[in-house]
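As you look at this complex, bear in mind that one protein chain is not there, while each of the others sits in place.
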Amino acid sequence: MFLKRLTIPLIIVFVLGLLAFVQDYVPHPLAGEFREEMTSWSRIIGGFALFLGAYSLLHMHVTRIRRKTAGWGYSVFVFIGAAFMIVVGLHNEGLGPLQDIEGGTTWFDWGYDNIVVPCGGTIFSILAFFMASAAFRTFRARNLGAALLLIAAVIVMFGRVPISETVGQWVFGSSAVFPKLTDAIMDYPNLAAKRGIMLGISLGAISQSMRILFGIERSYLGGD
Amino acid sequence: MLRAWSLVAVIALPGATQAAPASHPVSAAASSAPASGAVISAPTVPDPASFKAMDKPSDDGSAMRVEWARPAREAEGIAYVVEIAESPNDFKSGKFKSKVVKPSPPDEGDLYRTDISPASDKFFPPPESPPLTAERLKELAAEKVITGGELARAQAIMESMQRAQSKPGDQSRPAAESKPGTQSSPGSASEPSAELPREDKDWFGRLREYVHNRDWLKSFATAENRALTDGQLSRALAALESEYRERNTAGDRAEQDWLHRLMAFLKEKDQSEQKDRIAAINSRTWYVRLAVMKGDKKFYVGEGGQPAIRSARAKANYFNWAKLNNLLFSLIFCAIVFAFIEVAKRRRNLFLRKIAGLEAVDEAIGRSTEMDRPVFFVHGLGGMGDLATIASVNILARVARRTAEHDSRVRVMNVDPIVTAVSQEVVQQAYTEAGRPDAYNPDDVSLVASDQFSYVAAVSGIMVREQPGAIFLLGSFYAESLLLAETGASTGAIQIAGTDAYTQLPFFITTCDYTLIGEELYAASAYLSREPRLLGSLRGQDVGKAFLMIVMIVGSLVLTVAAVFGANLDWLRRIFSAN
Amino acid sequence: MPEVEYPSGKKRQAIEMGVLALLAVLFLSVSLYVQNPFAKGADPAKAVGIIVAAGLTLVMYSFLYRDNALFKIAENLYVGVTLGYGAILTWRTALRPDVYMPFFEAPTRAAFMAAVLHRTVPIILGILLVTRISRKHGWLSRYAYAFLIGWGAGVAIPLTTHTFILQQLYSAIAPFQSAAQGATATAFSASWFWDVALPVFGAVLVLIGTIAVLFYFFFSVEHKGAPGMVSKLGVLFLMVSFGASFGYTVMGRVSLLIGRVQFLLFDWLKMPK
Partner (left out) sequence: MAQRQAEMRQFNTVRWTIYILVALVVVLPYVLRLPLPLKFTPSRDVRKLYDRMDSLKPGSHVLLSLDYDAASQAELQPMSRALLEHCFKKGLIPIVMTHWQSGLGLDKQVIDEVANKAKEALGKEVKSGRDYVFLGFKPGYSNLVLNMGENLKGAFDKDYFGQSTGDMPALQGVTSLKDIDMGVDLAAGSDVGMWIAYGSDRFNFPLGAGTTAVQAPDMTPFLDSKQLVGLLGGLRGAADYETLLDMPDGGTTGMLAQSSTHVLVILLIVAANARLLLGRSARKRE
């Protein structure tokens, strides 16, 4: 069946991509209206993509429970959590799903404030512990490069904390020594490297977009 | 270019009295009686031949451009005044607006250029709704829209406002100074004065908004603008009144909700109509005159005894010339990459330098299969549109091919449903191409979590339980990179990492055996797969890098030397300015 | 944090259970004592909420000891609640205002027709996108991807050239002395060093560094001999900038830990600020 083949999607990509490329150079109000229409379409489709993400995860946990794969017991909690939030969200303090509530904390907010925020915030902070243990165990100055990396890291870490100003005052008589050293590292070697990297990446991004436009790159459509 | 210096008949016209409403703040003070006593020597006036008006290039048709050359001896303390009117005879009747342009320092070139957008509120904006007046209040009372009591209260408030405004020293701002919105809201400039009790101020603001909304809704049921049927209009007016009278039974609230949705829809229509009104005004032919103002006398640039009048029409342009450098760079660079891809299709052995990390890929898979341990492949958090993820999917194809040949398992764990689907297809294809379709187990390529950190905990848990021999961390990573890399290091597996997320590279560099830095990840998929489109684009990108390097070296040296010797090569640098 | 395998699994299990029970009791008693949610005037929902939040925080930190059952429960609960939160908000912030309301709550026929004109195609494409779930009809989703990624790629080219190449190129070719603009200092004085000499020297260093780093990512020339030297210089610049990123990342993680400690001390244990 012709519709199944890649030809039409690739034509859409090429035509729409070319229009999207050209409209940037056209100041005419028509180009602005075309851009407004296309971006609002993308926005609407984006809503369905969010739904897709949620569905695939639920599907994954359902299969995990159905197949009793390792740790399936814990997947039950995914449904408990999701069910709690969806029921509370739809019940919406008795106003039903279509009303928005202004001000006041509902059970829906309670779930967010007391489950999502603490868990989300804590997981990242565990990294501080891992970093300290890795600092002692794995961060080795194996070669010149790694040594430079660690030296720059120590200077920057010290310079960006207030204690460096008090130490600077005791040792060098001026509190600005370490912060100025850190600024020098950031403004010169760091700027040079980050600018070089950014130019390299951007050339890669442009050539990637071009390959997508001309259908050279089509893995995102799922090869058949 | 020797400017022809023609003896200009200097026409000293008494300052045109300003008939236009004094509402626009820029106009030079109307000059009163001719200057007292002291005769002001006539300043030199720009050459009429250089005085031109035209459509502003590269714009959306909202502005016209007026140009004139700097006169030979520009007098001190003068200012240029551009006057704009709808037709030549409007100048005589004084119906024009003006824009003052201060003289610029000599070294900024000798061509003055100013852009005028006729429909902007400094010149001829589309008509705004009239403010609330006493007669309007009486009409409303007659139509029973407001009660007698409300009429009296409103009049009392209006009088106290007049008294407050006429008090000396109270510089109440001119009425039309609020931003060009079509609706004057209670918070806008014509605010009742301070000492009115706050409660009266709020009440009067709500009344004014109520009246304004009524007229605004009615404007959609007139002959030429039929957006609302009579039934809808009366329903809307009823809802508006119920909201103004703050009646909130369930029925009222539903009606008021319907009203708000209606007003939102009409507001959108109103906005697009306003855009058309502005475009219509801008696209008319406008006439301009130029004068040099010294003190408060104007000396017009004249031709044959009369002030010179130029005319122009603002048109929407189809190409923004300021972006020419952007267009050329994009087209030429894309053409180069496209050409190299074609070349790479014919010459597969296009040279590509050795990438240390990749040499170890086969070695890692080999060692892992010797120890009879699975190979782990972690995509990171990127979606299918992410460059690093697409590159890592390409590398996954090769890794899966190798594990299939070594009769071993590759376990792919990721967080994005679409990447999971694509990876499943890629691994399945690799196993079938290696002639072992049965060895492919779909559950090996699975989506293990939905959220970044539950993903890390899941992957770390699986790593510790299944003790892999080789771990590939390729794709886009965020803060969880250290957790993965450290757990991997503790299981003793060979770790090869690669990401374009530069904030995570320090951790990969200090914990993994090999790290592909940024673009090397893209080069890796090209190096491995020898795929013409990747090889070609890498070579094309190298040409782009070479160009950037040359421009940077030559550009900064030349500009530095020029600056040392005082030559102004700013035009050279502006070639690369993005605007 | 590898799993600890001791021979006496059973005995160790018992110790862990005991310690866990003890900690749980300690946690509950401290929380109830400090927060006392049932006291008059106390808002029980908020107090219980803080206890649950503190409990989850401490359970999350148990990951430091090792990956354990309680952590898995908390992690999956977190995944589930985030999922439910996302689903409701996807409805409230995206599907309802963009799909449901324009059609079902259109105030007039004209509004309904405007919605049909501007929203039918994207909604159809959105539904096509969702077919990605099914194996059989998955190919339909290609049309939605073609639209999204086609438009995205087309828009990306001019914007990337503008923002990440031309803007950076414009500031990269600035004459070196412009780095010391407006610095008036007598030659060789201390302020001359900080305001004139260092910035100009820095500008030269930035140029050399940018070229070296760009050359490191040059793949058409074997990095041996002279090119090898330039590439090695590029690596050194890269390493210093990675060091800077490393230092800042440590700073970031420590701040997150401080944020959680502040929550535990001030909100849960109600320590005076």
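By letter and in written order, the chains are A, B and C; residue numbering begins at 1 in each of them.
To be clear about the criterion, a contact is a pair of C-beta atoms (placed from the backbone, for glycine too) under 8 Å apart; a residue touches a chain by one contact, two chains touch by 3 or more.
Note that the structure is a prediction, hence the values are computed from the model and not measured.
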* **Left-out chain, listing which of the shown chains it touches** => A, B, C
* Absent-chain contact - pick from A:6, A:154 or A:177 -> A:154
* Would you indicate which residue among A:17, A:89, A:121 or A:145 is in contact with the undisplayed chain? => A:121
* Which residue among C:71, C:145 or C:164 touches the omitted chain? -> C:164
* To do: Against the chain that's been left off, what residues of chain B make contact? List them.
  => 178-181, 183, 185-188, 260-261, 263-264, 267-268, 271, 452-453, 478-479, 490, 502-503, 578
* Hey, which chain A residues sit against the chain that's not shown? -> 32-33, 35-36, 38-40, 42-43, 46-47, 49-50, 99-100, 102-103, 109, 112-113, 116-121, 123-125, 128-129, 131-133, 135-137, 139-141, 150, 153-154, 157-158, 160-163, 165-166, 175-176, 179, 183, 186-187, 190-191, 194-195, 198
* To do: List the residues of chain C that touch the chain left out of this view.
  => 1-2, 4-7, 64-65, 82, 85-86, 89-90, 93-94, 97, 151-152, 155, 159-160, 162-164, 167-168, 170-171, 241, 244-245, 248-252, 254-262, 265, 271, 273
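Here is the rule we use: only the chains that are shown with their structure count from here on.
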* To do: If we define chain centres by averaging CA atoms, which chain lands farthest from chain C? Would you check?
  => B
* Structure fact -> For the pair chain A and chain C, the C-alpha centroid-to-centroid distance in angstrom is 5
* Which positions in chain B touch two or more other chains at once? -> 323, 326-327, 330, 333-334, 384-385, 417-418, 421, 449-450, 453, 457, 461, 465, 479, 502, 506-507, 509-510, 518-519, 545, 548
* Find every residue in chain C that makes contact with two or more other chains and list them. => 1, 63, 72, 75-76, 78-79, 82-83, 132, 138, 145, 148-149, 152, 157-158, 161, 165, 169, 172, 207, 210-211, 214, 216-217, 238-239, 242-243, 246, 249, 253
* chain B-touching residues of chain A, taken from the complex the two chains share -> 21, 24-30, 32, 52-57, 60, 69-71, 120, 123-124, 126-127, 130-131, 133-134, 138-140, 145-146, 149-150, 153, 194, 197, 199-201, 203-208, 210-211, 214, 216-217, 219-220, 222-223
* To do: Please give the residue numbers of chain B that touch chain A in the complex, ascending.
  => 58-61, 275, 279, 316-320, 323, 326-327, 330, 333-334, 337-338, 341, 384-385, 387, 390, 393-394, 416-418, 420-422, 425, 429, 443, 446-450, 453, 456-457, 461, 465, 479, 482-483, 486, 489, 500, 502, 506-507, 509-511, 518-519, 522, 533, 537, 540-541, 544-545, 548
* Structure fact -> Per the touch rule, the chain C residues reaching chain B in their complex are 1-3, 63, 67, 71-72, 75-76, 78-79, 82-83, 101, 105-108, 110-111, 114, 132, 138, 145, 148-149, 152, 157-158, 161-163, 165-167, 169-170, 172-178, 207, 210-211, 214-223, 238-239, 242-243, 245-246, 249, 253
